[in-house]
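One protein chain is absent from this view; the other protein chains keep their places.
As written, the chain order gives the labels A, B and C, with residue 1 at the start of each chain.
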Amino acid sequence: MRKLLEGSRAVAEAVRLCEPQVIAAYPITPQTHIIEHLAQFVADAELHAEFINAESEFGAISIVQGAVAAGSRAFTASASQGLLLMTEVLFNIAGMRLPVVMVCANRAVSAPINIFCDHQDSMSVRDAGWIQLYVETNQEAMDSIVQAYYIAEHCELPVMLCMDGFLLTHTFEPVELLDQDTVKSYLPTFTFNRMLSPDQPHTLGAGSEPENYLEYRYAQHQAMDKSATIVTAAGDKFAAAFGRSYGLLDCYFSQDVETVFVTLGSAMGVVRDVVDTLRAQGESVGAVRLRCFRPFPAEALLAKLEKSCRVIVLEKAFSCGASGIVATELRAALQLAGVSLLVHGYICGLGGRDLTCKVVENIYQQSLAGPIAQRHGFAGINVTSSEGGG
Amino acid sequence: MSKLSIDPGSSVTNLTGSWRTQTPVMKNKWPPCGQTCPASEDIQAWLALASESQWQAAWRKLTARNPLPAVMGRVCYHPCESACNRKHLDSAVNIHAMEYFLGEMALANGWQHQKLNDNENNATGGKKIAVVGAGPAGLSCAYQLALRGYAVTIFDAAEEAGGTLWSGIPEYRLPKNILKQEIEAILKLGVTLVLNCTIGDIHGNAPHPHKRISTESLITDYDAIFLGIGALKPRLFQNSQYTDQHVLTGMDFLRRVNQGEELSLPKRVAVIGGGNTAIDVARCLRRLDCDVTVVCAQDPHGAHLAHPGAEIPASELEVTQAQREGVEIIYRTAVSRLVYSGKHLNGVETCRVDKIHDRHGNFNPVLFEGTETFIAANLVIFAIGQEVDWCGLERLIDSGLSKVFIGGDAAGNPRFAATAIGSGFENAMSIIDYLSGQKPYFDTHKKAEVTYKNLNLSYYAQSHRQTENAGEKENSGFVDTISLNESTACKEALRCLSCGVCFYCDNCWHFCPDAAIIKQADNYTIDYDFCKGCGICAQECPCGYIDMHTVLHE
Amino acid sequence: MDRRDRFRHNILTSGHSACSGCGEAMASRMVTDLIGPDAIYIGATGCLQVFSSHNQRSAWQAPWMHSVFSNAAAVAAGVEASLQARGKKIPVVVQAGDGGTFDIGLQCLSGMIERGHNVLFVCYDNEAYMNTGVQRSGSTPHAVRTSTSPPGRVSEGKHHVKKDLISIIAAHHMPYAATATVAYFPDLKAKVEKALSIDGPKFLQILSPCPLGWNHDAALSVQVSRLAVETGLFPLVELEHGEVSRVMRLSTQKPVEDYLKLQGRFLHLFNDKQGKTQIRHIQALADTRIRRYGLLDADTNWTSASASIVQRGGRGTYLPVVPAGMSDHNAKAQG
Partner (left out) sequence: MTHMHSAIYEIRFHGRGGQGVVSAAAVLALAVFENGYETQAFPKFGSERRGAPVEAYVRIAQRPIRTHTQIYTPDVVIIQDATLMHCASVFDGLKPGGNIILNSAGTIKTQLLNHEAYQCLTIAANDIAQKHLSRPLPNMVLLGAFAAISDYASINTLKTAIAGHLQSKGKKIVQSNVDAMMEGYETAINGIGT
């Protein structure tokens, strides 16, 4: 059944179907609608869960950590400053290998304070040890929630589902609803063999020494690497069950083309339009969307890109004083593989700056003109407005 | 390896005992009460039982060392109480009254002593022991031997058993029937008592009606002989004739009073001497309505903390009670001569004492000339000590026979009944050792003492003696002893601090931060694998049962 | 599992690496053995967590988890929510130091209480950040020497007075909040049992001397905590729904010097004139607390003396230890 749903509502519906026993959150725009919907479900007994209004995002993620450690499926969501306030616990959860699932409604990070979409929040915790999925549409957001639980619980790693604030969370789009029974059969009941219980009085979260900390981290890294196959498997299994398939990457005419756009999240929509336009004009263009950013799907990307001669990375985050994050990691991957092709890195859409077809087309034209001077371009930047410290 | 969950208690592979630089050691100690008890009673132990109202068990624990609690509960000068650590917290435990109470209770309920091993002949090979003298030493020795199954016969020249307890202690302090009953209880163990019977080879003046046994036959008929003949020969004042009208000895006076003889006494009497006998005599005289002046060569109690030898030897309690009864005591004074007018005694001339002891430490007062003072008295009673009378027993002692043992006053001990009882016990043990060739087991009292500095007083509640004079009452100006009742006795027993003896309060077990003290059903063990030696268990042990040793103890 | 002792569980057992004479280990052993193995324990970062669970070894014999410094109360709330959701009735207990309670952990604690989670939060108050080497915390009393409040030419140690946490906690209309200390086991036992009997949030602040940070003889940990009470500096009180419901009366008030002079952290106060002034200040603080809680005239037989008395056979013990069969089962479960 197809329905016109706000992105936040679509996510909430999916969470409801996964039947978490504990939900804890703290309001922050643009995430708030998600937990408001969930609160309503609990109030209407459409979802039987403990809904806990935490005193902060830090508390919320900690409550979720405790709930999962105690053997319950749980959920939380946040954004921007809220996500950064969670940071300490995000690392801790990953280090303890707890299968937590959360949504990040991507939003810019202050100062200056800005509630609109970019990826600087989730990107800044990319090293926390969480699997990160970036979705393009409300449909994908809904579907990926179910997959996120599948992935987390199969590889005992936390999953962060990143969806663009406002651009998805507050946008009404037609969504094919999931049906409860199929979700049930897709997602087994939650069991956690390290759960806290008097029947197995073990210790979680013990300290380590120089002799073994490295080994802990290495084991975690290996699990991260392996998880790529589980992300793929989850997508395939989902396709079998629901008829919509997802993987590490999402490709659009990327086979054997000269220029490939690489981007994340909802920006892919505009890129698809631009690709159509350019191809109609006879240009050899395609696009690849990085659905799974952590673990970084280097091999899959190489397979798609090595035949092309030009890559344009459009990303909504960057490492201040260094470069675009995806572009940098892509360059590294290509160099490791001995593939030499030009990677044009563009920072775009920061703080909700609209990424329009025109902007993307200009970037394409520039890239044809040759490599840009800087490590990366700032798409559509108005330099006069940024001079003198703004 | 990187385990995401750690097994419970896996820390026990980390033996933190290696951190230790000092080591707690749990060891029962000998409380000062028992340490100072001349009869070596395990006072703490029987108080503990009493505190749980286990009266009979307490009495048995007490009588393991002293078969005469009702007697000693009256006549003992209880040094145990002066030693009691409790006095540092509030006031000493009233041990004297507790002993009295238990003794009374035993008599009231007719509790009987029980032999330690019933198949006596196997244990003792039917060995026979003669005990000469039915005083406290003899009774104690006979009792201990009989308890262990030996055949004992007691011989005494007097017509009543008890020795000085019978002849030397006035009725008001020790009713005769009490003494009789406790002696009865001893005899019930199968001890034979032969009275009116002199041992020895002397001829002539022995009291009547009379039996005599030669040392010869004693030596042949018995496997061991214990001489507890006391010290009955009074020391005499130089060249004065003892006539009933003017001059008596303390022992003679007390014996005759105890026999119930009606003495015609003048109003004013001087008693010479500072021992318990002198005080007994003085207190008797007060009860016979005489005005009494005690002339004593020593200083009062507490005047010479350095050498108590210079203080009046009678027990402090006796002295104070006597004074409360109106006895006048003149200290550091000695008699230089008796003052007669014709045949009639007017009084004594006394002098201040310069030195009390000569350079050999013997009691030999030197007087200040010119300090002569006259004390009016129509009767003088000398209680200046007794000596042992070996007359007739020479062969037993001189021949150095290994089967002959000597105890009590006769062995030169301090002249106290409690000391005699202790001496009787020790001799009994030696006799058994001699007869059986093996040392009998008994709790040796040679243990470290625990002072109140070893205690943690914060764990004890303040609680005062039932009454400061529990065990005493004023009776028409005279002090008599009374008993506690069960509830007051229980309260009093609970006041015992159990110095140096663990009473399972669990403090060490609660407080050990390292789970290194393991509680067992009836004690604690220290797990030295983990003990870090912090010393909290020792610090918080209320009774000083735990010590810290700086030497590692593995 | 370690089952050496038939009479207590040793939930926190031997082999932990606390300092010799650690008051926190002592207090935690009392509390956890009173609660028993059928509970879930959450630890905040701090000495207790570090010395009990590191390097692949754990001294805990009950389910125990540590996340980070400041979120123990929130993690516990999550555990409790999970148990609620699964209809399980198992006590959830937080153990934190004063840093994880008074300071960095206060926000999560306040939220946990406000939401009414059925969690017992136990604060082992040793009055400074001992784990990091004795820095002052919000719990550090006035004039104490710590490495971040050192006495100096113009300083007499910490300038500010100890945060009145129990009042802050009680102000949440808390069902039950109490203070206790190791010196008075019967009092501690009664309070833990009372707390466990209450459905909802409850809080215990247990003064736990630190021989290292307070700089006193390791053997004196109990003695020092006893004096903290007897001087009136650390009142033993119970508050229910914000009201003082019971206090432990002082049988006698001792001068604060008796307490201060045993501890190196106060030593500088005995050296000069300003120090004497600070001691008078501390005495005034003690007197104020005594007046505030009526510690000398409270109408109760529960006094510092009666709570101290030891008897033959102990002063109360712990939960019965699980029968041998059960322990085998546990051994399997964890092995």
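In the analysis below, a contact is a pair of C-beta atoms (placed from the backbone, for glycine too) under 8 Å apart; a residue touches a chain by one contact, two chains touch by 3 or more.
The model shown is predicted, which means the values in this text are computed figures rather than measured ones.
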Task: For the chain not depicted, the shown chains it touches - done: A
Open item on the list: Going by the contact rule already stated, which one of A:171, A:284 or A:366 would touch the omitted chain in the full complex?
Closed with: A:171
Task: Hidden partner chain, touching residue among A:39, A:115 or A:342 - done: A:115
Open item on the list: For the chain not shown, which residue from A:27, A:198 or A:269 touches it across the whole complex?
Closed with: A:269
Task: Touch residues of subunit A, complete complex, unshown partner - done: 4, 6, 29, 115, 164, 166-168, 170-174, 266-270, 272-273, 276-277, 280, 354-357
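Everything below uses one rule, namely that only the chains that are shown with their structure count from here on.
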Open item on the list: For the interfaces B-C and A-B, which has the higher count of C-beta pairs in contact?
Closed with: B-C
Task: Chain whose mean Cα position lies farthest from subunit A - done: B
- [ ] Can you check how far apart subunit A and subunit C are, centre to centre, with Cα atoms defining each centre and the answer in Å?
- [x] 43
Task: Rounded Å distance between subunit B and subunit C, as computed from the means of their C-alpha atoms - done: 52
Task: Sequence positions of subunit B contacting 2 or more other chains - done: 1, 6-8
Task: Junction residues of subunit C, two or more chains touched - done: 1, 53, 56-58, 60-62, 330, 334
Task: Of subunit A, residues touching subunit C in the complex - done: 21-22, 24, 48-50, 52-56, 58-60, 62-72, 74, 88-89, 92, 96, 196-209, 211-212
Open item on the list: So in the complex, the part of subunit A that touches subunit B is made up of which residues?
Closed with: 96-97, 194, 201-204, 206, 208, 212, 215-216, 218-219
Task: In the complex, subunit C residues that touch subunit A - done: 1, 37-40, 42-43, 49-50, 53-58, 60-68, 70-71, 74-86, 90, 107-108, 110-111, 114-115, 330, 333-334
